[in-house]
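Please see the structure below; I have some questions.
As you look at this complex, bear in mind that one protein chain is not there, while each of the others sits in place.
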Amino acid sequence: MTVNLGLIGCGRIGQVHADSINANADARLVRVFDPVEASARTVADRFDTSWTTRVEQIIDDPGIDAVVVASPTPTHVELTTQAVEAGKAVLCEKPIDLDVATVDACRERLGERTDRVLVGFNRRFDPSFADVHARVRAGEIGGLEQLIIVSRDPAPPPAGYVAGSGGLFKDMTIHDFDMARFFLGEVVEVTAFGSNLIDPGIASAGDIDGAVVLLRGASGALCTITNSRRCSFGYDQRLEAFGERGMLSAANQLPTTVRFSGAEHTEAAAPYLNFFLDRYTPAYRAELAHFLAVARGEVAPSPGFGDGRDALVLAEAAGKSLRTGAAVRVDGSVAGGSAA
Amino acid sequence: MTVNLGLIGCGRIGQVHADSINANADARLVRVFDPVEASARTVADRFDTSWTTRVEQIIDDPGIDAVVVASPTPTHVELTTQAVEAGKAVLCEKPIDLDVATVDACRERLGERTDRVLVGFNRRFDPSFADVHARVRAGEIGGLEQLIIVSRDPAPPPAGYVAGSGGLFKDMTIHDFDMARFFLGEVVEVTAFGSNLIDPGIASAGDIDGAVVLLRGASGALCTITNSRRCSFGYDQRLEAFGERGMLSAANQLPTTVRFSGAEHTEAAAPYLNFFLDRYTPAYRAELAHFLAVARGEVAPSPGFGDGRDALVLAEAAGKSLRTGAAVRVDGSVAGGSAA
Amino acid sequence: MTVNLGLIGCGRIGQVHADSINANADARLVRVFDPVEASARTVADRFDTSWTTRVEQIIDDPGIDAVVVASPTPTHVELTTQAVEAGKAVLCEKPIDLDVATVDACRERLGERTDRVLVGFNRRFDPSFADVHARVRAGEIGGLEQLIIVSRDPAPPPAGYVAGSGGLFKDMTIHDFDMARFFLGEVVEVTAFGSNLIDPGIASAGDIDGAVVLLRGASGALCTITNSRRCSFGYDQRLEAFGERGMLSAANQLPTTVRFSGAEHTEAAAPYLNFFLDRYTPAYRAELAHFLAVARGEVAPSPGFGDGRDALVLAEAAGKSLRTGAAVRVDGSVAGGSAA
Partner (left out) sequence: MTVNLGLIGCGRIGQVHADSINANADARLVRVFDPVEASARTVADRFDTSWTTRVEQIIDDPGIDAVVVASPTPTHVELTTQAVEAGKAVLCEKPIDLDVATVDACRERLGERTDRVLVGFNRRFDPSFADVHARVRAGEIGGLEQLIIVSRDPAPPPAGYVAGSGGLFKDMTIHDFDMARFFLGEVVEVTAFGSNLIDPGIASAGDIDGAVVLLRGASGALCTITNSRRCSFGYDQRLEAFGERGMLSAANQLPTTVRFSGAEHTEAAAPYLNFFLDRYTPAYRAELAHFLAVARGEVAPSPGFGDGRDALVLAEAAGKSLRTGAAVRVDGSVAGGSAA
């Protein structure tokens, strides 16, 4: 069954979703919205669809089954709420909002209808991370005891971006918090160290540009997250799950399998894929496929609304640990959600 | 500029090409042909296009710019000739024919118009092999001295297939002969050993199911090819180019980057991609993109008609070496073609 | 110049040192001591030397230049002090003591003569870790920003051992604290999470059997340490140093380069070396070579007495963080020592 989709937001991430929709035989992009006409028009032309600068033309269109919310973060809650209330399934980009209270108010208003909302933690759909997760759940390593996540961006964002980003934990680490919850289930304690070694502009904006975070799961499993806003050798995205009977790890992606050996060094590979869109293209496509199933009512969304909320709670806890120097207990309500 | 394509042959490889056409925004599949109506209809439905069981409806259609010839090998020369004479660009699956004389007659008839024919040696377009080739040509390893090609299929073909295949050298090794020429340029000498260790049915059909082949290039560079019709761990496709200043190698493709370490073994990856369609999907897509450029008249085809012919000459030479036990000098006419 | 050595303690680690001495052409094992005559005699026979059950016969022997103190931890300070005061160079096994005050008292008593004491943090001499360290110091990755240390033992020690070990941080992590200081120099802040997922006997003994620790260096660099008392796939000892211009990593050691590919998995290696003596044999030998140079007065010991003391301070800080849940600032006196 073809799902008819509307796209809200024609920026970089919106175009990623348009591209996934275009490549999926079961999805049809009906209309795209952007407040800037030129942006809307350009994307519409590229994907051979219609466009609008009035968001109601997506929200209220009965011919549209599902909506991708890829607009700026402060608009996520309002647009998601409207679209859900208009009967649509929603793929809401991360984070849902920068404020837990706002997210909780949205949850209260939507009630059970939050199960129509998929949150855009695309890494759960990365084939390697998903394979590690499935095999851990299948018991291949016995009980999960330790999780090591490394996540480094190739280059820091512009200073202007940092200001409105909510800070490293809510902007970048939030993906890793979701990944930690995906593996650990309920997280009960967080502690964090931050650093400013890369970009003075980030420090001036009151944010950190590197961090290490420790998490404790309710099961007793421990997790470390290592983040950096700069990585000379590309997009560094790795994960190791260690358990009683073994370890499963996911390494970085190389563009080819080619290796060079010469007088200076041997077995050298190319730099890693540099840009998150290249690195995670298969993940975005698999995420869309899951969203289509959600829109058709076939499956519950995972990561769901609660997962988006709980990752945000962990980001706040990490921020508090950073300020106080103490480990922060996390309220029991940050439960496993759809993580299990 | 959109190129309008016709597809001749709706079997497995024909569907691969249909899929590539479907995924390419610059290509449009206008009509598919198969003598079996059910086959034609099924593929047409799947790709939302029209079908025919009369090949003239493709050859003679002025709305079709380019034709993919994916029919059985004995029909390649006739259909390619007709399509070229009807003014179309042709992507002809390998081998052009099993008989060098037939190929030479076609070449004489088409003359310069052979430069409208791209031959389906898809591996030249594999991102890893193409990267090694480009870097060798750029001088990264100095002069090329030795080339090691390993090419093993997951499982032997049905006995019925072997009978009409032209034998291992013309059916399977022909890809490696083209790869050898792609790297070495002109090949001047061939010697080969064969074996029958896998499938008695192949021996009964008068063919071998394993082989090692040595090639000598005009430059003095040497090459080994190792083939097997069976490989327990998947599709084994590797290559090493060794030169004065270093070595570039292309390894097998893994479906993910996941590795498992446990009490029995460490750093274990999954089996390799098993099927040539999975392994070479990116290659088929890049091949089509090159074919579109050929169809538009922008570039000369590589591998061209001459490359298809010369790989066949090497296959015949290998067969002769197998029968005689002697190395076979190859006629100077097996020149570099578009290999350089 | 041959260095004449005495060995105090003929247990497992004492025998490791005897073996290194035996393999070094510049070292001569003059006498071994153990309070248990059978132990002393056995080791003496194996290495063709003399033995004693009276430690004075080593401490007071003018023919002995240097002493390896490989006795139980509670005796380290007293024996090291006596040997230094008798004019000998000392290689003191880690930890110097379980109590910082005792170590500080020893330091005060020995004064400048502490520069005759090498502390047995053998991992600094591991060829791979030493190579990473040298290249980081040489500036190959620019400023060091993040360090990831993974250190897992194959199997938990007997419950009886745990009781007297000083706990995970002073017994096992102390190696990693020294490694962290080796790379970061001065460490200013520590926080830690522990877990009990492996051996209930360890929990009963009041200790943890897994841990993750965060360290902050004075330079702002951050470090994570991940420890486990059990690892199904062998002795897991790895390290990554990440900086502005790149990353240097040291992986686990494989007994051979052999890999197996089959229908179940591909590229599988053997389990890692299981026992610390196999894993670190080259390190123990290089450590001895350095100790001989110390004994000859050619170089200052690194890791020196201060390094042994400062690693212990970090272990105490980690223990305090574990109890309080807060990050612990480390006194400025935990300076870089010979780490630079």
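A few points about this structure:
For clarity, chains are labelled A, B and C in written order, and residue numbers in each chain start from 1.
Keep in mind that, in the parts below, contacts are C-beta pairs under 8 Å (C-beta built on N, C-alpha and C of every residue); 3 or more make two chains touch, one makes a residue touch a chain.
Being a predicted model, the structure only gives us computed values, none of them experimental.
Per the touch definition above, the residue from C:Gln15, C:Thr49, C:Ser151 or C:Asn252 contacting the chain not shown is C:Asn252.
Checked against the hidden chain, the listed residues B:Ala105, B:Ile148 or B:Ala163 yield one contact partner: B:Ile148. Looking at B:Arg46, B:Arg230 or B:Lys320, the residue that reaches the missing chain in the full complex is B:Arg230.
Of the listed positions A:Phe242, A:Tyr272 or A:Phe305, the one in contact with the omitted chain in the full complex is A:Tyr272.
In the full complex, chain C makes contact with the omitted chain through residues 23, 127-128, 131-132, 135, 140-141, 245-253, 255-263. Annotation for chain B: contacts to the undisplayed chain at residues 143, 145-146, 148, 150, 152, 189, 191, 193, 195-198, 210-212, 214, 216, 220-224, 226, 228, 230-233, 236, 242, 244-247, 325-327. Think of the hidden chain as still there; on chain A it touches residues 232-234, 252, 254, 260-272.
Here is the rule we use: only the chains that are shown with their structure count from here on.
With chains reduced to the mean position of their C-alpha atoms, the one farthest from chain B is C. Rounded to whole angstrom, the centroid-to-centroid distance between chain A and chain C, based on C-alpha atoms, equals 41 Å.
Distance between chain centres (mean CA atoms), chain B to chain C: 58 Å. In chain B, the residues touching two or more other chains are 252, 260-263.
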